[in-house]
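With one protein chain withheld, the remaining protein chains of the complex are depicted in position.
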Amino acid sequence: MKTGTVIGRIVASKRLPELPPGALLEVQLDYPKDVVVCYDPMGCGIGERVMITIGAPAAWWFAPAHPRVVADALIIASLDNYDTPTPMR
Amino acid sequence: MKTGTVIGRIVASKRLPELPPGALLEVQLDYPKDVVVCYDPMGCGIGERVMITIGAPAAWWFAPAHPRVVADALIIASLDNYDTPTPMR
Amino acid sequence: MKTGTVIGRIVASKRLPELPPGALLEVQLDYPKDVVVCYDPMGCGIGERVMITIGAPAAWWFAPAHPRVVADALIIASLDNYDTPTPMR
Amino acid sequence: MKTGTVIGRIVASKRLPELPPGALLEVQLDYPKDVVVCYDPMGCGIGERVMITIGAPAAWWFAPAHPRVVADALIIASLDNYDTPTPMR
Partner (left out) sequence: MKTGTVIGRIVASKRLPELPPGALLEVQLDYPKDVVVCYDPMGCGIGERVMITIGAPAAWWFAPAHPRVVADALIIASLDNYDTPTPMR
């Protein structure tokens, strides 16, 4: 999993039907410096610090109901008491 | 998922039969700087801003009909009101 | 698999129910310089040197009991007699 | 998928029996600068420009006949009229 901060929101009205309805948030990762668009089932806001999962496990979360889901990144937690990323040594 | 811009089109007449017919577009990602060739089921054009999925979830979209599909990246949305990538902080 | 050092602990009380209960540790990889949050089934502590697995195999470890688990990284061993990473040539 | 150029050929007589017989070519990617060894079902030669797939979808191509195949990259097309990579903007 990766930690990061929500920095934006994607608006895409022209989309495949297999992209589930719901919020798509841009998350800037702490390490490495990168931005990933994540499906958000938790109602997070801009500036919120989150933990995400990327790849096949993100799709499996949807799989029982939506086996052809095209999501590959998912917000899985909002972080408490965690204002800044742990610095690398 | 990743956001990016369509910058080219691949022409490949000599191909495996498991590569589905249809457009193959070069998408330059916003973050990190990279170019990925994506199968395009949406009819996008050069310069269009898009969202893509990469890896196993892209192949699963084809799987019910084509279990041996060799595609690993897929355009899943065209972006509205989104002229430039959200800058990293 | 990757080797690294435990550098922190994640506290996330607001989380998806599919994130298994248990410790979530920040592991700084030896190569490349990156930090990954790993589920820890072994009771590791800050500063401990560990080996981890990342991606679908980490989720499969949970799969018989939790097919929708959203974990994508797992501590799989604690390293002995291994104080520093092997230097690259 | 990724585009690149064939730059070498791997010779490995001591190999696992689950590595399918056939050519193994070194492909230098256009983006990012990296070299990936790909199984070649198409008979490509040094200098040829190709498109490849990487990861689980490459293994699934072999799966009906070889479920334990250990290949993770596959040449899927030879490119026409495409002498140089599309430059990044």
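Every chain is named by a letter (A, B, C and D) in the order it is written, and numbering of its residues begins at 1.
Criterion: a contact is a pair of C-beta atoms (placed from the backbone, for glycine too) under 8 Å apart; a residue touches a chain by one contact, two chains touch by 3 or more.
The structure displayed is predicted, hence computed values, not measured ones.
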Interface residues of chain D (partner: the chain not displayed) | 5, 7-8, 10-16, 18-19, 24, 26, 28, 32-38, 55-56, 58-59, 67-73
Which residues does chain C use to touch the chain missing from this display?
-> 1-3, 30-32, 41-42, 51, 53-58, 60-61, 63-64, 74, 76-82, 85-86, 88-89
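One rule holds for everything that comes next: only the chains that are shown with their structure count from here on.
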When centres are defined as mean Cα positions, the distance from chain C to chain D in whole Å is 31
Report the inter-chain centroid distance for chain A and chain C in whole angstrom, where each centroid is the mean of the CA atoms.
-> 19
Per-residue overlap in chain B, given as positions that touch at least 2 other chains = 32, 55-56, 58
Drawing the touching chains as a network, do you get a line, a ring, a star, a complete graph or other?
-> line
